[in-house]
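Note that one protein chain of the assembly has been removed; the remaining protein chains are unaltered in position.
By written order: A and B. Residues from 1 in each chain.
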Amino acid sequence: MVMRATLAELAQLLEAEIVGDGQMTICGLASLEEAKAGDLAFVAGDRNARGRLAASHASAVLVAPDMPVDRPALRVPDPYLGFICLVEEYFPQQHPAWGIDALAVLAPDVVVGQRVSVGPCVVIGRGTRLEDDVVIYPGTYIGPGCHIGPECVLYANVSLYSQVTLGRGVVIHSGAVIGADGFGYRRLDGGDYRKIPQIGGVLIGDGVEIGANTCIDRATLGNTVVEVGAKLDNLVQIGHNSTVGAYTVVAGQAGVSGSVRVGTGVRMGGQAGIADHVTVGDGAAIAGQAGVAADVEPDTTVFGSPAVPSTLAKRAHLYGLKLGELFQSVKRLQRRLEALESRSEGK
Amino acid sequence: MVMRATLAELAQLLEAEIVGDGQMTICGLASLEEAKAGDLAFVAGDRNARGRLAASHASAVLVAPDMPVDRPALRVPDPYLGFICLVEEYFPQQHPAWGIDALAVLAPDVVVGQRVSVGPCVVIGRGTRLEDDVVIYPGTYIGPGCHIGPECVLYANVSLYSQVTLGRGVVIHSGAVIGADGFGYRRLDGGDYRKIPQIGGVLIGDGVEIGANTCIDRATLGNTVVEVGAKLDNLVQIGHNSTVGAYTVVAGQAGVSGSVRVGTGVRMGGQAGIADHVTVGDGAAIAGQAGVAADVEPDTTVFGSPAVPSTLAKRAHLYGLKLGELFQSVKRLQRRLEALESRSEGK
Partner (left out) sequence: MVMRATLAELAQLLEAEIVGDGQMTICGLASLEEAKAGDLAFVAGDRNARGRLAASHASAVLVAPDMPVDRPALRVPDPYLGFICLVEEYFPQQHPAWGIDALAVLAPDVVVGQRVSVGPCVVIGRGTRLEDDVVIYPGTYIGPGCHIGPECVLYANVSLYSQVTLGRGVVIHSGAVIGADGFGYRRLDGGDYRKIPQIGGVLIGDGVEIGANTCIDRATLGNTVVEVGAKLDNLVQIGHNSTVGAYTVVAGQAGVSGSVRVGTGVRMGGQAGIADHVTVGDGAAIAGQAGVAADVEPDTTVFGSPAVPSTLAKRAHLYGLKLGELFQSVKRLQRRLEALESRSEGK
């Protein structure tokens, strides 16, 4: 990934203060560890930043105003955000321009906006609408009656069932499945199951990003909802009739069962799970691998399986590690008590 | 989702008793919470049914014979089952009628039954047979030597390797992969691995439903088997040479390793796992996130990781939460004992 700009040009873009030679040429952007001569690296305020800087081969660095530097630098209030801006400017994401590919199969009544790109082997069902600037990668299937908002990107081999509605700028990574039947069966006498028809839909808000091979089931009735700005990592499961609140972040392989309410701004760790019908309050945090079986209060952190507030869980874990000592202590107490008792008896 | 029927017509369909005006028009089916004026909602025997009913905007309700109602109603012995019947009648599932799409690629010797629908970009290998009324959605791949039973539905972007046999009415959701190689390697001196060839197959029984992005590996030799009526949710893993018994239900993100025997009518919770070569007895229940490392007796419930019978696990969890008190108690005992000892010494 190669670029070409002077430090001064980058400074102007970021409204940064220049330290050292503004005419230095920058040929690449990298992390401190991976930077080669000619690269600009950024220094976030993480542990051991100074040592990592000293060891870096970067020719220049992007740093906070108060960070001591040993080479040419750009100073900005938020170096990480500055770095994001530079990457977006010099390495903008480009999607293939398929137009409507000759090997795409759109039902006759599909409505297509301006500047839409649909790759080969895409199939789109009846009554579906693609707004302006939508990109659909090869092999993706979109069922009937869907609405794909402007600037949505669906990568390769995504599957959308019918009645799925995406807001503006939704990004769906490869292999994700949106709108498959919720997992609902009614047990019959004799052990067999009767399928509960799943005729609801899925609503995905503006700016939501959905990871590779993630599954979001349709509702039995009504809608499964992922609200504006929520981010789901790969291999996540969202069950039927659940709601994931705005700006909530769900890490990889986490699972949300059916009829769950996850609030706004919640952070859910990898491989965590939430049982049916649970409510998770706004701003709560669920640790990785936690198993949430009961409602979680807003702005609390839970941990463990079954999940309990994290202070409690950590203490229980520490106690657990000290259990051996406790068993020993009790044994010693017993012996001492016996000694006292026999002495007391002996009198 | 709009329908149009009188309450009396619905009553006739369900053989229900009518309460109130049979000529009332019903325009939709909904849950109590989502119902609007004109809708029929159903009331299952769940908690707080009466309060939820009072707050509902439904124009009529489907209830059990003994449930007090405040509006027009239909009374049936099992309202949930009645509701399923109404949804099936008024909102029947419809699959696109592709015939054999011009962009489907079938090997010359593929045998195709009556009323089969195969979408664009489906590829089917040599020697495979599709029975009557099969539906294959776009982008699905079926390898050579497979047998797809009557009334099977394979949604978009499913992958079947060779030698996979599906019974009658099997439903496979998008992204599922059936028949990939089992995960078997033989460790060699020097650390490298030799792949163990996986030349067995997969047998899926009648009425099985397989969730989105679920994986069922082929056997090394013989078959991996999912028996009649079993239901697997999304993102489930079934390892090579394992058997999942009839009417067993496996929730999302659960995993079954290799050579496992899961009995009949087992319920396996979300994100639970079963280790290699374990046997789970008929009617057992495995709690969400449980890690089963040893055989499970029939009709027992296990919990935790490693999993133990649930009563044991719950007790251990409660003890864990009380550990702090126990440490305190032991400290107090120590002090009291010291006091006694010094008094006893003093004499």
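Please note the rule applied: a contact is a pair of C-beta atoms (placed from the backbone, for glycine too) under 8 Å apart; a residue touches a chain by one contact, two chains touch by 3 or more.
Everything numeric here is computed off the predicted structure, so don't read it as measured data.
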item: Residue in contact with the excluded chain [from B:111, B:294 or B:316]; value: B:316
item: Residue numbers in chain A that touch the chain omitted from display; value: 1, 29-31, 34, 80-81, 84, 87-88, 91, 93, 96, 101, 103, 119-121, 137-139, 155-157, 173-175, 207, 209, 211-213, 229, 231, 233-235, 246-247, 249, 251-253, 264-265, 270-271, 288-289, 304-305, 317, 320-321, 323-324, 326-327, 330, 333-334, 337, 340-341, 344
item: Hidden partner chain, residues of chain B it touches; value: 103, 105, 121, 123, 125-126, 139, 141, 143-144, 157, 159, 161, 175, 177, 180-181, 183, 185-186, 191-197, 199, 213, 215, 217, 220-222, 235, 237, 239, 253, 255, 257, 271, 273, 275, 289, 291, 293, 305-306, 308, 312, 315-316, 319-320, 322-323, 326, 329-330, 333, 336-337, 340, 343-344
